[in-house]
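Quick one: the structure is below, and I'll ask about it shortly.
A single protein chain has been omitted from the complex, and every remaining protein chain is retained in its original position.
And then subunit A:
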Amino acid sequence: MKILVCISHVPDTTSKINFTDGDTQFDTNGVQFVINPNDEFGLTRAMWFKEKQGASVDVVNVGGPETEPTLRKALAIGADSAIRVNTPATDGYQVAKELAKVVQDGGYDLVIAGRESIDYNGGMVPGMLAGLTGANFVNTCISLEVDGNTATTIREIDGGKEIATTSLPLVIGGQKGLVEESDLRIPNMRGIMMARKKPLNVVEPTGAAAETKAISFEKPAPKGAVKLVDNVDELIDLLHNEAKAI
């Protein structure tokens, strides 16, 4: 089984978000970048497929050279090789189009992406990639087993879970549950040394055009101070009469 894990290069979850150039660009100053958490669960699940079922695991990112440390980290965790499509990511559609070319050229059976990146939160790359490549698609996937050509998935739905069966080729929009938080791997020294020797192939983009454009960014208006109350009667009164929330 040939697996491709899509890796988004995103600001660490604790990052303070600021913008520059008249609020048109994300300010990367002092920001630490990491593997998108939703992708990292998928990468770890892919490692299990490699170890238990002999799958090969490649990772891919669409982005400039600044994303390579994030791909190297994925290699240090255990991926076999990495691909970087050498173009800035501009929107979900453009990324999906570039990834579709990688998927078709590489003949992958299973593509695991995160359900969304934690920066732009588009939530569209996995679905669009499935649509473009004609693969089956399961979103918000919290469990994935593959036996031969058949896959059994569990998807998180509003208020519960849905169990489904499908077949390869398959694209997964993954999240926590594919593996647990405690299953995530921190690269060790040996992994980091080996990652330096693993191939990181830079491929040129197809030049797909974006369909959306982020014109400007803004931050939420600052919040007023919290109203501290001493007793529950006062709280209920405020929630009822002031906030109209109960």
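Throughout what follows, a residue touches a chain if its C-beta (ideal position, glycine included) is under 8 Å from a C-beta of that chain, and two chains touch if they have at least 3 such contacts; residues count from 1.
In this section, contacts and distances are computed from a predicted model.
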Protein that the absent chain corresponds to, by UniProt name, given "Carbohydrate ABC transporter permease", "RNA polymerase sigma factor", "Electron transfer flavoprotein subunit alpha/FixB family protein" or "(2Fe-2S)-binding protein": "Electron transfer flavoprotein subunit alpha/FixB family protein"
Touch residues of subunit A, complete complex, unshown partner: 11, 13-14, 17, 19, 26, 37-38, 91-93, 96, 118-128, 130-132, 136-140, 142, 152-153, 155-167, 173, 175-177, 180-182, 210-220, 223-224, 226-233, 235-236, 238-240, 243, 245-246
